[in-house]
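What follows is a single structure, written as structure tokens, with notes after it.
Only one protein chain is missing from this complex, and each of the others stays in its spot.
Chain naming follows the written order as A, B and C, and within any one chain the residues start at number 1.
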Amino acid sequence: MEIHIKKDRPSPADQYPNRARMLISCPDGPGIVAAVSQFLYQHGANIVQSDQYTMDPDGGMFFIRVEFDLEDLTSKLPQLEESFRSIADQFRMEWKIYHAARKKRLAIFVSKEDHCLVELLWQWQAGDLDADIALVVSNHPDMREYVESFGIPYHHIPVTPETKQEAEKRQLETIGDDIDVIILARYMQIISPTFIEHYRNRIINIHHSFLPAFVGGKPYAQAYNRGVKIIGATAHYVTEELDGGPIIEQDVQRVSHRDDVNELKRIGRTIERVVLARAVKWHVEDRILVHNNKTVVFN
Amino acid sequence: MEIHIKKDRPSPADQYPNRARMLISCPDGPGIVAAVSQFLYQHGANIVQSDQYTMDPDGGMFFIRVEFDLEDLTSKLPQLEESFRSIADQFRMEWKIYHAARKKRLAIFVSKEDHCLVELLWQWQAGDLDADIALVVSNHPDMREYVESFGIPYHHIPVTPETKQEAEKRQLETIGDDIDVIILARYMQIISPTFIEHYRNRIINIHHSFLPAFVGGKPYAQAYNRGVKIIGATAHYVTEELDGGPIIEQDVQRVSHRDDVNELKRIGRTIERVVLARAVKWHVEDRILVHNNKTVVFN
Amino acid sequence: MEIHIKKDRPSPADQYPNRARMLISCPDGPGIVAAVSQFLYQHGANIVQSDQYTMDPDGGMFFIRVEFDLEDLTSKLPQLEESFRSIADQFRMEWKIYHAARKKRLAIFVSKEDHCLVELLWQWQAGDLDADIALVVSNHPDMREYVESFGIPYHHIPVTPETKQEAEKRQLETIGDDIDVIILARYMQIISPTFIEHYRNRIINIHHSFLPAFVGGKPYAQAYNRGVKIIGATAHYVTEELDGGPIIEQDVQRVSHRDDVNELKRIGRTIERVVLARAVKWHVEDRILVHNNKTVVFN
Partner (left out) sequence: MEIHIKKDRPSPADQYPNRARMLISCPDGPGIVAAVSQFLYQHGANIVQSDQYTMDPDGGMFFIRVEFDLEDLTSKLPQLEESFRSIADQFRMEWKIYHAARKKRLAIFVSKEDHCLVELLWQWQAGDLDADIALVVSNHPDMREYVESFGIPYHHIPVTPETKQEAEKRQLETIGDDIDVIILARYMQIISPTFIEHYRNRIINIHHSFLPAFVGGKPYAQAYNRGVKIIGATAHYVTEELDGGPIIEQDVQRVSHRDDVNELKRIGRTIERVVLARAVKWHVEDRILVHNNKTVVFN
């Protein structure tokens, strides 16, 4: 039964049907901004926001994000991309243009802890997360009813050490071909390199510690034992190195000796929710570029 | 006696002798970024950072800050400015190009509380404030020796209700013509409209509350009486309206019922120092644009 | 249909069935702590936590909160309270002993914005809010299905300027006699002095600004217009003075010129949720004492 009615707050995607976002990484050099902005101007686009960053002025990498409006974007986009190719080649660019009105499609993976899932569903339903939640995948059956009450399909795919490979295969089939990003909302299984390869820089995990402190299991118990005065959470892209991928966002909260492990977990749940939701928001708004093992976040 | 030896950390101004910063405000419209970046490219400049912001895509104001390197900047800058005029006219720009290597000259005004002055002097001496502190003006004699130990001139200009007008005249004469910005580092006299007019958007004040809460005198006592759980400080440009000018920066710290007024003041001193120092840093790095009563801070 | 299954995390109330919390306010003087702790010791109680605060050592007010365990608390509590009376009289104490295992009963009032309600329901369902949510009252019908899916009764009581007095009467009847605290979770009606009198220091409101800044309506629009760099929210007890009651908790988040009013609202929703939930938690854990227009929060 669908009892959660999505708010009809105006979505950016709806408000600006002709908005595009362009992400570019390339070796730094003179003339890049001029070439890009001249190109957009000549094609009738109006730049509404632009951010750039040079990792090191002398021979480093250059990153740029441009938001622009272009009338009839849908029909003109293919031609625009075609025309841009020569500029891209000239500056050896990695680049991508996203149509903002085409909402990103999310798959959320979850295990038994539900707070991150609940937050994402709530933000989505409140109109604060401008994306489509296509499906939820879980290795447990517990949250089916809750997820389905939002009108979102729930796929229970059990995972055991023996069936892990098979389970991942089923997960990939279930997800299909049109998912843009996978959110591990406290999904407690390690993802295999093969799976990661399919979704390079498109799997976002929330780790319940201020990485790189307390890598691995039971980070709140580790934090309690070390007597830290601040705890945190970290959203990062998943790579082959456990808890070692590019950090997207972190946040913290002050704690004291009075807070036992259960209280740290309780406080941590709110930090985790907020940090993961921010990382997802920035990803779906095409604000993140990854270079080596670091992110450039234009927020 | 000069006992404070300035650290020889590399200053940005020294590191990048050919760096310029361009600040532009104008009505939004198509082609601005293209025109500016094309212009810079044609003149041989290399953009190393650029930020822009549109207040409202449909007919609002457009703000842009560009940092670029241009060989032989000193000799080429006059010609560059001359050439830019036609673009500026076309888009009705307010604009300015600053030579980063030409350090801003500061005048610091102070009364009896010294913590903000001490912070600025320390950051300057540590090489963290990339500016010249040209002189300190005070309505009290107390800090002469301390200021002079940094090799900085100290001018004691007493102010009484009767002599105020005369005192401001002396202040203006003392400052002379080549001061870029005046810092009110807990200077407890109200500045007259005439004086403000001389330094429009170039007088930075630190107010010891989280404005607009607790405008006026004794803000920590006001905060204590209201029982707030967080106190703050606000750095703003001085306008004719008391504590009403454009806000540059604010920060806060958590307090509790245990903190009496003296403790709030003590905590506040650290917030004030940090907030004022940040605002000054952004100003001397040409990161602030003012529009109506608000700031755009590209930091 | 009840689809939200409450987590069976161990609740403090369940874990410590014999736990009591004692709150005392009285004029300061020698011997208070000795008398209270001696009394508890003689009655077989074991103090597990104790906080105290003297507003001013010389003749001010003294506040103390004691958590203690006492075997067979339920049967012994009436006698304990009876015996304590003579000490209380001697020191002119206002005092109260709460049985921690008796969960506080909450009534939540809500209008159309649901984020604060959702947060409280979620924290309750997650076992993070150790209280009973007895009912939800709203002047709109919108959230019935959602609230009822938690198994919580929903009462739609419309309010118009004409029917306001009548509506409040119905609200009071609906609430009945055994509600401990009322939470205004973005309930957009002003509560009458008569109603407030029934629940003195037992109505918690969330105001969507960093009080005392931006009292009254549309605080995010006010904040945007003033160009503040930090926004906040305030949870406070409701008094006859609008937005003027004792502040329980505040928190803030940094914003920038890039954030328009809608974005400030979006950011604000998360601050509001977190701040209100903390205030409610502290109230139901008997951590708050009110004196004049200020709170002492032993957290």
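Note that in this section contacts are C-beta pairs under 8 Å (C-beta built on N, C-alpha and C of every residue); 3 or more make two chains touch, one makes a residue touch a chain.
Bear in mind that the values here come from a model prediction, so they are computed numbers and not experimental data.
Engineer: Quick one: which of B:A126, B:I190 or B:L242 touches the chain that's been left out?
Structural biologist: Checking the options B:A126, B:I190 or B:L242, the one contacting the hidden chain is B:A126.
Engineer: Which residue, C:Q52, C:Q189, C:Q222 or C:S256, contacts the hidden chain when the whole complex is considered?
Structural biologist: Checking the options C:Q52, C:Q189, C:Q222 or C:S256, the one contacting the hidden chain is C:Q52.
Engineer: With respect to the chain omitted from the figure, which of B:H115, B:H208 or B:K229 is a touching residue?
Structural biologist: Only one listed residue reaches the unshown chain, and that is B:H115.
Engineer: Touching the absent chain: which residues on chain B qualify?
Structural biologist: 1, 3-4, 114-115, 118, 122, 126, 128, 145-146, 149, 266, 269-270, 274
Engineer: With the missing chain put back, which residues of chain A would touch it? List them for me.
Structural biologist: Interface with the chain not displayed, on the chain A side: 53, 210-214, 226-230, 232, 246-252, 256-258, 260, 293-297.
Engineer: Residue by residue, what part of chain C touches the chain that was omitted?
Structural biologist: 16, 29-35, 37-38, 40-42, 44-54, 57, 69, 254
Operating definition for what follows: only the chains that are shown with their structure count from here on.
Engineer: Would you kindly tell me how far, in whole Å, the mean C-alpha position of chain C lies from that of chain B?
Structural biologist: One centre to the other, that is 42 Å.
Engineer: Residue numbers in chain B touching 2 or more other chains?
Structural biologist: Each of 53 in chain B touches at least two other chains.
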